[in-house]
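All protein chains but one are shown in place.
Right after this comes chain A.
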Amino acid sequence: MEKTKELQNIESQFKTFQILNEEGEIVNKKAMPKLKDEELKELMTRMVYTRIWDQRAISLNRQGRLGFYAPVAGQEASMLGSHFALEKQDWILPGYRDIPQIVFHGVPLEQAFLWSRGHYQGGQMPEGVNVLMPQIIIGAQIIQNAGVAMGLKRKKKDAVAITYTGDGGASQGDFYEGLNFAGAYNSPAIFVVQNNRFAISVPVEKQSAAKTIAQKAVAAGIHGVQVDGMDVLAVYVATKEARERGLAGNGPTLIETLTYRYGPHTMAGDDPTRYRTSELDDEWEKKDPLVRFRKFLEGKNLWSEEEENKVVEQAKEDIKEAIKKADSAPKQKVTDLIGFMGEELPHNLKEQMEEYKEKESK
């Protein structure tokens, strides 16, 4: 397709924002965030922890001990860099892959495992943890994000609403409606599209004629930025700016993070070799967010093998503990489920409650 000058002009403005290159060298000194050494180490800690957790989750899934799981390896910088820019009072509307962000926002690990297993306690977010249940319908969380952000602004909360989807999610009508509503009401919303290049199997090139997903912000009249999603510092800075923009009353932001999922779409039988080449996998693994950030930290004498091993051991220990706790969750009863159907139960459910109480007492 030949694109007009006007269109080329717009598309050429969406350059990938990067701070650290693949070698862990600072390529954009001006943009370097003012993070303390401890904070930089915390970012690395979270990424290492999540990589180990992902490996354990895959193996637990294969043993039949986890249930539904969407692997995250490769996307750590995109997920955790953006989350690191948030405050406790901010709301997260995650997609089903965005479990690391909600766990670091305060959802206990065992609860994430219960959600994977399909247990109602997996959705019972703790008091004060502003997180929605991971969304299954691609795009539904995007319009809700516009609503939560509007509500936070109207209640004069010093908080933003952030939602996550993938490159496929940006093709949904709800994606555009969410951006457009948040723009029309000038709400403090952040929309993160983790462009991992494949919506299950369909490559991003087949999703749209748009050169970038970030440029879709232009149509909604809101700010859009494309970020190197393998660069945790760039993702952090872009999200922090988006947060400040929203709180200052300057509207929502669309952030496209260029990233890659190393594993399958989910553990339910997806085989990436059907749609990805090993050359492409290799190309992206060279950009690995952990490798890059590790080099950066080692250059500053902030990270060592011992420290990394400590995190690895801690992660393994926590997961073991969390699985144990998840195993001790009560067996679900139909009467539990009926109880969640409304503040007051209508006659049909009241009758069915009695019926199932009787059944369950046997």
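Operating definition for what follows: a contact is a pair of C-beta atoms (placed from the backbone, for glycine too) under 8 Å apart; a residue touches a chain by one contact, two chains touch by 3 or more; residues count from 1.
In this text, contacts and distances are computed from a predicted model.
When the listed names "NADH-quinone oxidoreductase subunit C", "Alpha-ketoacid dehydrogenase subunit beta", "Septum site-determining protein MinD" or "Dihydroorotase" are checked against UniProt, the chain not shown comes out as "Alpha-ketoacid dehydrogenase subunit beta". Contact with the undisplayed chain is limited, among A:Ile19, A:Leu43, A:Ala149 or A:Val204, to A:Ala149. One of A:Gln55, A:Gln121, A:Asn186 or A:Gln314 touches the chain omitted from the figure, and that residue is A:Gln121.
With the whole complex as reference, residues 91, 120-121, 123-125, 132-133, 137, 140, 142-152, 154-155, 157, 161, 173-174, 177-178, 180-181, 184, 337, 339-343, 346-349 of chain A touch the missing chain.
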